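Here the complex is missing a single protein chain, while all its other protein chains stay put.
Let's look at chain A:
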Amino acid sequence: MSPAALKDAALTALVALALFAPLVGLRTDVAPAGGLYLRQRWDDVAILVALAFAARLALLAWRGQRRLPTASTAPGWWEAPLRRLGALAAPLLLAVAVLLPLGAFSWDLGAFAIPAVTGRYELDLGILVLTYVMLGWGLNIVVGLAGLLDLGYVAFYAVGAYSYALLATHFGWSFWLCLPLAGILAAFWGVLLGFPVLRLRGDYLAIVTLAFGEIIRILLVNWVSLTGGPNGIGGIPRPTFFGLTFSLSGGPGTFAGFFGIEPDPSHRVVFLYYLILGLALLTNWVSIRLRRQPLGRAWEALREDEIACRALGINITVTKLTAFAIGAMFGGFAGAFFATRQAFVSPESFTFIESAIILAIVVLGGMGSQIGVAVAALVMIGGFELFRDLQEWRMLVFGAAMVAIMVLRPRGLVASRTPTVTLTGRKRAISGELVGEGHG
């Protein structure tokens, strides 16, 4: 055992001690008499610190024998098939997404009948996943393309949700009028935040956006007269199908009544599903288009080298602001959808963990990759639901999976970048090692 390894392990133990002493060592409990008292658990701390020490030593010894798998940004084995399937994989996913709700109904096709295969639960899960796909694609514009680390994206989601909630409950405006307004308001807040903040770089930008996300949430909690405070806003109108409601009465003004079909609660769910699918696809379409435009190219150039951009006459403040505003706008759309789906919004839905999950989806998917983000959202949100039985352990599983992926594939599932334009007509992927991550 080399002294260097011992020193390293001792350092680890010290860090563990500093962490576990307050976290584990001291615990408040309710005394039998009724008051609170401080229970001390130093033996547990000692065990944990010893474990950390031993584990670190073991890790060092193991690493001494064989090299740790090196982090790789080279194309993974799945990337080549995925790309070869590329023309196929995306439409396939899309087809599944489009066809999923049809399984909610039983079809009587004369000769044979297909029973309903997807239930309400699957549809709700689909809506949830699609919401995160949309949020991921929206944040991807800011983080993946422009390289600006935004830790407060949920703020724009909140602005969109509350905009719709307030406009719809106070003025009774329809969803289709409020949706663009919610997006515009979120974009407006994006510009407002971006103006002073985008001069900052890297860590500073991340911290300020994080703070902004919290400020918005705290504002929502405390501005009771407008937002209802922690109680939130309820009774938000549900979206209508071109003016037709989804009520179960089956009357003339309802969806079922108009089309002369049996009223079914799943009609609304299916409608909501297609609504978020459409919104997500809009986000995707706009990002893909923008990426091939000078604006999107300038975003990517900004991520690669800000100083070079300035030397080419690109106004970096304006360019960053557009990325921020457009990203925020899609966050606002998603927020409006969230409000109409839940019919209830409260500050609890817009905590930092939401920002963290959306950012994790973007980073996991591979910054800048549309399909990567979609797959990551599916895996993360779907996986989260799948492991519901594990209860609090699933957070542990989730954390471990994140660490493993970041160690093995620090640039995400799809690490390479596709050129936006070619002379030869053959688009060859660019290795993630060459692609910049942005500095803020």
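Just so it is clear, a contact is a pair of C-beta atoms (placed from the backbone, for glycine too) under 8 Å apart; a residue touches a chain by one contact, two chains touch by 3 or more; residues count from 1.
Methods note: contacts and distances are computed from a predicted model.
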item	value
Absent chain [UniProt protein name; select from "2-oxoglutarate ferredoxin oxidoreductase subunit beta", "Sarcosine oxidase subunit delta", "ABC transporter ATP-binding protein" or "Phosphate-transporting ATPase"]	"ABC transporter ATP-binding protein"
Residue, one of A:227, A:322 or A:349, that touches the chain absent here	A:322
Absent chain, residues of chain A that touch it	286, 289-290, 293-295, 297-298, 300-301, 304-305, 307-316, 322, 417, 419-424, 426-428, 430-431, 434-436
